[in-house]
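Take this structure first; my questions come after.
Complex shown without one protein chain; remaining protein chains in place.
Per-chain numbering from 1; labels A, B and C assigned in written order.
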Amino acid sequence: MARKLKVAVSGLGRMGARHAINYLEKTPRAELVAACDPGAEALSWARSRLAPAGVTIYETFDEMMQHPDIEAVIVAGITTEHAPQSIKAIRAGKHVLCEKPLSTDLAISQEVFDVAKSRPDLKVMTGFSRRFDQSYRNARKKVDSGAIGRPVVFRSQTCDKYRDDDYFIGYSKTSGSIFVDASVHDIDLALWMFGQDSIVKSVSAVGTCARYQGLKQYGDVDNGVGIVEFWGGKIAYFYACRMMAVGQHDMTEVIGNHGKVTINANPAHDLVEHHEPTGIRREIGQTYWDRFEPAFIRESNEFTEAVLDDKPLPFHLSGAIKSMQIGSALQEALRTGEKLFFNEIGESVIGPGLAARL
Amino acid sequence: MARKLKVAVSGLGRMGARHAINYLEKTPRAELVAACDPGAEALSWARSRLAPAGVTIYETFDEMMQHPDIEAVIVAGITTEHAPQSIKAIRAGKHVLCEKPLSTDLAISQEVFDVAKSRPDLKVMTGFSRRFDQSYRNARKKVDSGAIGRPVVFRSQTCDKYRDDDYFIGYSKTSGSIFVDASVHDIDLALWMFGQDSIVKSVSAVGTCARYQGLKQYGDVDNGVGIVEFWGGKIAYFYACRMMAVGQHDMTEVIGNHGKVTINANPAHDLVEHHEPTGIRREIGQTYWDRFEPAFIRESNEFTEAVLDDKPLPFHLSGAIKSMQIGSALQEALRTGEKLFFNEIGESVIGPGLAARL
Amino acid sequence: MARKLKVAVSGLGRMGARHAINYLEKTPRAELVAACDPGAEALSWARSRLAPAGVTIYETFDEMMQHPDIEAVIVAGITTEHAPQSIKAIRAGKHVLCEKPLSTDLAISQEVFDVAKSRPDLKVMTGFSRRFDQSYRNARKKVDSGAIGRPVVFRSQTCDKYRDDDYFIGYSKTSGSIFVDASVHDIDLALWMFGQDSIVKSVSAVGTCARYQGLKQYGDVDNGVGIVEFWGGKIAYFYACRMMAVGQHDMTEVIGNHGKVTINANPAHDLVEHHEPTGIRREIGQTYWDRFEPAFIRESNEFTEAVLDDKPLPFHLSGAIKSMQIGSALQEALRTGEKLFFNEIGESVIGPGLAARL
Partner (left out) sequence: MARKLKVAVSGLGRMGARHAINYLEKTPRAELVAACDPGAEALSWARSRLAPAGVTIYETFDEMMQHPDIEAVIVAGITTEHAPQSIKAIRAGKHVLCEKPLSTDLAISQEVFDVAKSRPDLKVMTGFSRRFDQSYRNARKKVDSGAIGRPVVFRSQTCDKYRDDDYFIGYSKTSGSIFVDASVHDIDLALWMFGQDSIVKSVSAVGTCARYQGLKQYGDVDNGVGIVEFWGGKIAYFYACRMMAVGQHDMTEVIGNHGKVTINANPAHDLVEHHEPTGIRREIGQTYWDRFEPAFIRESNEFTEAVLDDKPLPFHLSGAIKSMQIGSALQEALRTGEKLFFNEIGESVIGPGLAARL
C-alpha cells in the first residue's frame, strides 16, 4: 500500500470540522489519525463522525500531540490559538497547515514565521484558500502568459451575505476587523498577481456601519473601501462588505495594459436559470464554503503532496505576513482617517503635505 | 430643401399607429401626408396626434388614395385588407410597404406578388422586421464571412408573453395560426441564413394547447414545434409559444460546421442587473415592440431610401411568399399529424413509407 | 471501522478507469478491491495506479468474479459486454452499476431487466450521469415544486466538440448511432421531468452529415433533430451534434405553463472572463467529463449508499429501457424518413394519413 500522510486536526468548529472531513474522505494520500477540540459539542460530533473511521479524539491539543504517529497538524481552532499551536507543532517536528490568520497581531505572526524558518525541513503553510481555486489559477496563468500585458490595476472584493442576527459583531471582536479578516484574501491575491515583492507606497481607507452599528465599538465597519498604491505604478483597490443581499460575492479583476481578466464577476451557484414573470434569475452561493469548497479540498491534497513528495508549497509563509501587514495598514488608515505613506524600502514615512509644513 | 418621400399610412391600430409615428418623426427623408382608418378610436387619435403635424386624415382607404401627393403607402390595417389595399396601391402607381402577412391565403399572396411583378418600377416590400434588426444583421454578416463555416442547423423561436385574457384566441381567428403568424418570422430568417433558394424536403410539426384551450376551435395551438428539412442537408427547427412567462423571447441560433452564432439567447430590456436576496435578476422586454422598435424605425428609413434613391430593397417579395408556403406546410403537418414530403423541385410527394406500401 | 462496500470495476478504458479512481479515492464508504480489463495498456495502468492501493487486478471478468469479497460490480467495458457481464454479476448475487447503454439491442436490454427483476434483493442501476448532476437536480426540484406550473415543452441537446480525426466514425460503429448514444440522455431527462409513465404518441427525426461523411455507412449522422410527442399534450424535442465548435454544450430547458427553467444555457468551465480587444470571452468545457465529473462522483457515492443502507436507487432500471426504446424510435424515424405513431398503450400504429388511404 502507498504510504499515507498521518494528519491531526486541531479545532473542530465549523472550519476545523470541514478540514477533518476533507482529510478523512477527500484526500486520498492522507490519513486522519487524530483530532482535538475542547468543546463538548465538537467532541460529540467527532466521536460519532470521526472516531468510527479510526480517528483518535482528544480534548486538548497537548494530549493530541502525544499521539505517536502524527506527521502533520492542521491548526484550525480559535484565532488566538493559531500561533501558539503552530509553534508547538513546528517545535515538535510536525508539518503545519495553519488557518489564516496566523495571528491578528503582527509581532506574533512574525514569531511563527521565525520559528518556521528555523525548521526548513518542515512544510509550514497558512490557508489562503483562493490560491487553490481553479478560476484564480486559470486567471493567474493567463496573466503569467502575458496575455493582458503588464498588470497595472487590481480590484477585488470580499462580500459576505448579510445576517439578521448579531453574528458579525461578535465575530469582529476576535477576527481583527474587516480589512484584516476579509480583505486580507484580496490583498494576498493582489500580491500574487503583481508579484510578492511589490512594495507599498501609500494606503488609504474609508468605511461605514450601514447595518451593524455594534461594530463601531471594535473600530470596525460593515463596508470598507481601501486603496493600496505600490511603487512602480501599480494600484490595488478593495471593497469588503458584511451585508451583501444576494449572497457571498467575492470577485476580482486584473487590468493590464493590453487586457483584463475577471474572476467571478458573474457568480452562480449552479447552471440553472429561472425564467419567471419578473425576469431571468440566477441564484448564487450564500457562504464562502459554497464558493470555495473545492479549493479547500485541493488545499488538503496539495499540502499532503508537498509533504509526502517534498515538493515546494504553492506559496511562501512570508506572503501571509505581508498580506497581514497591508491589511493592518488599511485598518490603521481607516481608524485614523489618515492616508499612510511608505518609502521604497517599505518604511513608514510622513506624507508630502506634512513634510512641506514641517 | 432635400426632397422627402410623401407617405400615407393605412390602418392606425397598434401597429399602424406606430408606423405613422415612425414616418412622421423618425424617418427624416419621409413626410407623412395622409393616414386613414375606419375606426372611431383610431380616427380620434389621428386627429389629435397626426393632424396638427399636417397629416390629412381619412376614414376610408379609397378616399385617402385620392390625396394628390402620395408616393408610397404603408398597408398596416387588418390582415384581410393587406392584399386588396396593396394591389390597389400598386395599380395606382404607389410604392408599397405591406405589413406581414400579405394574406393568410397563399393564392391571394401570390396575386399580390404577380401584381407587384407587373410594376418593376415600384418598390413593394413586406414587413419582416427582423431583417432590419442590428443583431440579426451582425449575425448574418458573420455567417456571410464564413466565420462559422457552412450553416447546417438553424433553430429559432418566437415566444410571446402569456396573457391573462383571451386575446390570443380572438387573434388566432384571423392571424392564420401559430406557424403562419409567428414562426413565419423564423422561417424567413432560416431562408436568409441558408439561402433564399433553399428547397424544402420534408416538414413535420406537433403542437399543444397548454393554456388557451379555445385555440383548438381554430386548429391552432399555443405551443408548436416544427422541423423543416431542406435538400442539401440543412435542417431548421422552430418553436412558437404564446405563454412564455418571462416576456417576449424571440431567439435564433445558426450552427455551422465551424462555429455557431446566437441572437438574443440572453435577452434583457436594459443594462440593469438586480442583486436581491433571491438572486441576480435581469428583466426582459414584454412585447415584440420592446424588442424590435429600432428595427421598425430602420425599416421605415431604408424603405424610404430605397424609393428615393431607387436602390434595391434589402429583400425580395418572393421570400415572403416562400416563408408563407413553409409556414402553411408546418400548419398542415400540425393539422393532419402527417409528415409532408417534397421533391427537389419543390413538388409535394408521398413519403417513402407510403411509397413502399403502394 | 465503518463497513465499506467492496467494489470491483470491469473495464478500465477511459470511462472505466475513471470509475475505478472514483471508487478508490472519492467514495469514502466504498473500497475498490478488484478490477479487470483484457487490454495490455489498461492492465499496465491498473498495475501501477490501482495495485499499490491494494486492488487486485485481473485479465478477465470471469477470473475477477472469483474474488471472494466482491459485493458490487461496476460494468464499464465495451458496450457489447455490458449485458452479458451485468447478467453474470446479478446471477452471482452482486449489485450492479452498468454504464449506459445496457445494450444497443432492445431485446438484450430487456433481458438484463428481466434478470434484475428476478433478484429484487440486489441494486441494479444503469449510469445516467445527468440524474446525479446538481444543476439538473435543482431544476427538477423547482419543477416538482410547481414553480413553472405544468411542464409542457422540453428541449434538450447533447453536443460534442468536433474532432479533427475520424474518432466519431469508428465510435458510431458500436455505439448505436446518435439518437441512441447521445440523445438517450436527453430522453431520460424528458421522462424525468414529464413523468416516467409518459407515453409516446409520435416520433419524427431528421439528420445530416455535415462534417463526418463516413457516418453514413452506419446510417448515422453528425447532426440530428427529433421531436417526441407524448399523449397528454407534452412535447420534447432534441438536438444531437458531433461538431460543436466551442466545446461540449449539453443543455436543457423545461417550459411550463407558468415559467421556464434552463440548465446550462450559458456554459462556462470556470469563473473567469477574458476582456480582450475582440470582446468578452468565456471558455467552456471540452468534454462530457469536464461537465459531469462531479455527477459521476455523486453517482458512485449514492450507489454505494443505496447498497449499504438498502435505500432505493434514485431511479429505476425500467427508465433506461424506456429511454432506449424512444432513442431507437428516433433512429428508425431518421433511417426511414417516416414519422412513427403509437397509440395510448404504446403500440406502434399507422399514421392518420395512411389510415385514411387504406
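In this text, a residue touches a chain if its C-beta (ideal position, glycine included) is under 8 Å from a C-beta of that chain, and two chains touch if they have at least 3 such contacts.
Fair warning: this is a prediction, and the values are worked out from it, not measured in the lab.
Taking every chain of the complex into account, the absent chain touches A, B, C. Only one residue in the set A:Asn223, A:Gln248, A:Asn301 or A:Ser328 touches the chain that does not appear here, and it is A:Asn223.
Contact with the chain that does not appear here is found for just one residue of B:Thr262, B:Gln286 or B:Thr336, B:Thr262. Across C:Ile78, C:Ala245 or C:Ile321, the residue that sits in touch with the chain not pictured is C:Ala245.
What chain B contributes to its contact with the hidden chain is residues 1-2, 24-26, 28, 52-54, 134-135, 138-139, 142, 147, 259-267, 270-277. In the full complex, chain C makes contact with the omitted chain through residues 244-247, 249, 266-268, 274-284. Interface residues of chain A with the unshown chain, by the touch rule above, are 148, 150, 152-153, 155, 162, 202, 204, 206-211, 223, 225, 227, 229, 233-235, 237, 239, 241, 243-246, 255-260, 265-266, 336-339, 341, 351-354, 357.
Simple rule for what comes next: only the chains that are shown with their structure count from here on.
Residues touching across the chain B-chain C interface largely coincide between the two copies, over half of the numbers being common to both. Centrality by C-alpha centroid: the chain sitting nearest the overall protein C-alpha mean is C. For the pair chain A and chain B, the distance between C-alpha centroids works out to 57 Å. Once the centre of each chain is set as its mean CA position, chain B and chain C turn out to be 41 Å apart. Within chain B, contacts with two or more other chains are made by residues 244-246, 266.
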